[in-house]
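A selection of the complex's chains, in situ.
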Amino acid sequence: MPRTNRTEKSGVRLPLGERGDGRFYGAHILAVSQFTRTDLTYIFAVAQEMRTMVERLGAIDLLRGKILANLFYEPSTRTSSSFTAAMERLGGSVIPINEVRYSSVSKGESLPDTVRTLECYSDVIVLRHPETGAAARAAEFLRKPLINAGDGTGEHPTQALLDLFTIQEELGNLDGLTVTMLGDLRYGRTVHSLARLLRLYGARLNYVSPEILRMPRALIDELDQAGVEQHEYAELDDALPTTDVLYVTRVQKERFEAPAEYDLVKDAYIITPETLAQAKPDMVLMHPLPRVNEIALAVDNDPRAAYFRQMEYGLYVRMALLAMVLGKA
Amino acid sequence: MPRTNRTEKSGVRLPLGERGDGRFYGAHILAVSQFTRTDLTYIFAVAQEMRTMVERLGAIDLLRGKILANLFYEPSTRTSSSFTAAMERLGGSVIPINEVRYSSVSKGESLPDTVRTLECYSDVIVLRHPETGAAARAAEFLRKPLINAGDGTGEHPTQALLDLFTIQEELGNLDGLTVTMLGDLRYGRTVHSLARLLRLYGARLNYVSPEILRMPRALIDELDQAGVEQHEYAELDDALPTTDVLYVTRVQKERFEAPAEYDLVKDAYIITPETLAQAKPDMVLMHPLPRVNEIALAVDNDPRAAYFRQMEYGLYVRMALLAMVLGKA
């Protein structure tokens, strides 16, 4: 039923004349698998321009008169606010649509009908949806670009891009790094997507998690076949000294069958100043936020603590994507 | 208690000097009955200008610095988003106020107090309210213009205007058309308002509905006295071949006393490609959305399916009304 088919894997369409290059102009941003290394280099170059612009001017008028429909079927204030800020710093406007589940839009209406209605009002749609694959399904029906802001246990590509951009900005380079992922590696789509992107840069990946929250076998096999060096550890100490990037995720008590099991392991996954004492002096400590207690507050002032800067890099990446899909990058 | 009385039926006030004509400048938009045919011609001319502008430029600065208070006492994401987009495409800003029922604004506060407070912050108020007559009641207290975005079973004038504008834009003309209304004609304020507007254009109206959802007798009598040719049918087949505009509304199961009664009739009110095979080649197929299953998905790509374009025409009509009541049309 789509009028035009724009869901080709690369996500790249021919330029329509507004700009010389036009890479990603009119494209949907659906999954990290749609990006080549060249794509990422380009996105990050635009994100760096956005960073420079924000630091110098605060905002510009690049997307003046453009409207973003920010369509969130489940709450995610952090992501929603980030896209809102990105659009506003580029001079554009936002139609905020939160908690669609309880609103008239969703009253029995199908997702395709909802996005086609919003397409009548806006220039680009950001979609957060609880069902895996919802973004790709919606995009089939659209003539205007859609950006996936997380669909169930599926993809959250802009999170993965901002994680990678954070590493580049903090270390100045993405090649040949040792990246250690800590915590809940089983359910965290964040670490899955980041691992897939790091494959393009010859990273060595360490996985540190409780037994029941190990990285899924299928993903390990997939990366193995792509030639990625991977190691699993039960404790951080063994992996920490050689780690360039430590990516911490939350270990939720509810994942364990018995509270006692949780109590046994929980302290092994909390980062304290003592942990950092054993880490490289220029290691990058990341976390997708929100954190609860998995990183001690006393760590916040350590220059290696990059998690709030990570939020800021997210703004630049989302600005870059919005500008690109609207042909203004 | 109103400071000035602006609820005169015509809705037209004297121009205050900002523009040559100033038709509707400062006026409230409360009910379709306030519009003459000349008014409608003028509104649609402005809406066409808006359409041209959006297609060429995307947005302009006509309402830059103006603020819309978008006050929704019940959720209606579609209408709310449409007004938000209309204001933003004209360069204005929006104060979004959703689910007022649960907010502090409504904590025992009367509607007149709430709108008078919002008037202190904004230049125009859009009001959606569950009670019939709420818009006119609120307008009594305001010095700034209010646009009724639906009040209970009362009026939803901008929906009626966009329906009529859709017909004009799709067919190029409004005079002497045969318009067939299908489905729930009893409770749908949409079809009631549209029927009243079509009276001004010498339309012939066909009503096709289950027995218990027939067009209200009072409305039929009202239009009859105004000289409108009306016909009632139990089945679409009899009316379809001569129909210029087919306006479909949803037949809700809950309206029937017994599920069996609903099952008996439901298929007669579902539009499929087979239905369209018997229709005029340039017939306009409309629906106020959201649809559930009353129009098959397979119909969406038929050029006669105008329901998503209808949403877009709604944007232009609302842009026109906002510009007009703010004296900038």
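Chains: A and B, in written order; residue numbering restarts at 1 for each.
Everything below uses one rule, namely that a residue touches a chain if its C-beta (ideal position, glycine included) is under 8 Å from a C-beta of that chain, and two chains touch if they have at least 3 such contacts.
Since this is a predicted model, take the numbers as computed values, not measurements.
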| item | value |
| --- | --- |
| Total identical subunits in the assembly as filed, 2 in place | 3 |
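Keep this in mind: only the chains that are shown with their structure count from here on.
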| item | value |
| --- | --- |
| Copies chain A and chain B - rotation angle from C-alpha fit, nearest 5 degrees | 120 |
| Whole-Å gap separating chain A and chain B, where each centre is the average of the chain's CA atoms | 40 |
| For the chain B and chain A complex, residues of the former touching the latter | 57-60, 75-78, 81-82, 84-85, 88-89, 91, 96, 289-292, 297, 300-301, 308-309, 311-312, 314-315 |
| Residues of chain A that touch chain B when the two form their complex | 1, 3, 64-67, 69, 93, 95-97, 100, 102-105, 107-109, 113-114, 116-123 |
